[in-house]
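Here the complex is missing one protein chain, while the rest keep their positions.
Chain nomenclature is as follows: A and B, assigned in order of appearance, with residue numbering initiated at 1 for each chain independently.
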Amino acid sequence: MLTLAYLIAITAEAMTGALAAGRRQMDLFGVSLIAFLTALGGGTVRDVLLGNFPVNWTRHPEYIYLTIGAGLFTWLIVRWVHKLRQLFLVLDAIGLVAFTLIGCNVGLELGYELPVVVMAGIITGIFGGILRDILCQREPEVLHRELYASVSLIVALLYLQLRHLGINEDSTLLAAFSVGVLLRMCALRWHWQLPTFQVKATA
Amino acid sequence: MLTLAYLIAITAEAMTGALAAGRRQMDLFGVSLIAFLTALGGGTVRDVLLGNFPVNWTRHPEYIYLTIGAGLFTWLIVRWVHKLRQLFLVLDAIGLVAFTLIGCNVGLELGYELPVVVMAGIITGIFGGILRDILCQREPEVLHRELYASVSLIVALLYLQLRHLGINEDSTLLAAFSVGVLLRMCALRWHWQLPTFQVKATA
Partner (left out) sequence: MLTLAYLIAITAEAMTGALAAGRRQMDLFGVSLIAFLTALGGGTVRDVLLGNFPVNWTRHPEYIYLTIGAGLFTWLIVRWVHKLRQLFLVLDAIGLVAFTLIGCNVGLELGYELPVVVMAGIITGIFGGILRDILCQREPEVLHRELYASVSLIVALLYLQLRHLGINEDSTLLAAFSVGVLLRMCALRWHWQLPTFQVKATA
């Protein structure tokens, strides 16, 4: 189930990358590269930070084809994309949860302490989007947007808590997915967001 | 002494990160993440480049709490921060020197040659600020500002020279701290800076 969610996740993230690259009038190559980076960048940053070599996609060259293919496919269907917006947001939410859970798993398998495991989950969840936004010269939207990164944090904490309580893996994953996707959808629907603070000091 | 200076350093850097994130109207999560990245990013880049795994903060989860805590604390005291500006600049200078010395030490322990050791010191000193500025979409100020990165270079060279002369560790650290903090303070007071060059060619 997690593998399927992962494949959905990297496809959806590759498409968000391709759209962002397209908005900056990048060429076919730029679109492919941003698609690849958005989809696989979070896991790559996690693997490098945790010293988990070889990095995930270098063992699975098929992910290179999948993400670049998804980016180019987005090009073909771009004029219909806005009609698929609702579907897209659901896929993106599934992706966020799947990335977070996979990141936590990698951290656990490598024997890191729990705070580091949570960071591994969040980094996997959000860094693809951050890299996309840096390369497209946009504000990193995951640091502003309605409960996006926070959903990743909550999913990571819930997952670790349920594991700690000895709940079986399937129920744990199901619970984490339900809560994560639901929370993200509610945040989008009612514009839930964390408080921001405005600094005018020049310290 | 170096450990104490390091704790001061990551706290001060986390606060500069939180302030920069606040100026971009990031939410609570963004502020925490930028605080964490600014404080621990330089050491992380150094560890990854030198192949020094596990990366420092993954062995010290308490640093995660400390830097995020410092970021959130900045939020609470933000309206008084401008009154603390002078204190803040001193802490930041101490941080720069501490980061540089720790970076040099890591390079030496791993057996790298001296030019690489100097680079390790500088990277530890300045990359947290560079990552902060990239994510906040600002000019990387360490590449412009009054003798900032240069202080890091001078401290690294001084430290290695004194070590080479066989001066004992405590005197070496004391000298490096005095010279570094003093130089930075003078640069701020009298706006000392390196020459810049202006290019209008379109090569």
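A few notes on this one:
Following the convention adopted for this analysis, a residue touches a chain if its C-beta (ideal position, glycine included) is under 8 Å from a C-beta of that chain, and two chains touch if they have at least 3 such contacts.
Small disclaimer: the values here were computed from a predicted structure and weren't measured.
Annotation for chain A: contacts to the undisplayed chain at residues 19, 21-31, 33-34, 44, 48, 53-55, 57-58, 61, 64-65, 75, 78-79, 81-82, 84-85, 88, 134-135, 137. The chain not displayed touches chain B at residues 48-51, 112-116, 119, 130, 134, 137, 139-140, 142-144, 149-150, 153, 193-203.
In this section, only the chains that are shown with their structure count from here on.
Centroids built from CA atoms put chain B at 29 Å from chain A.
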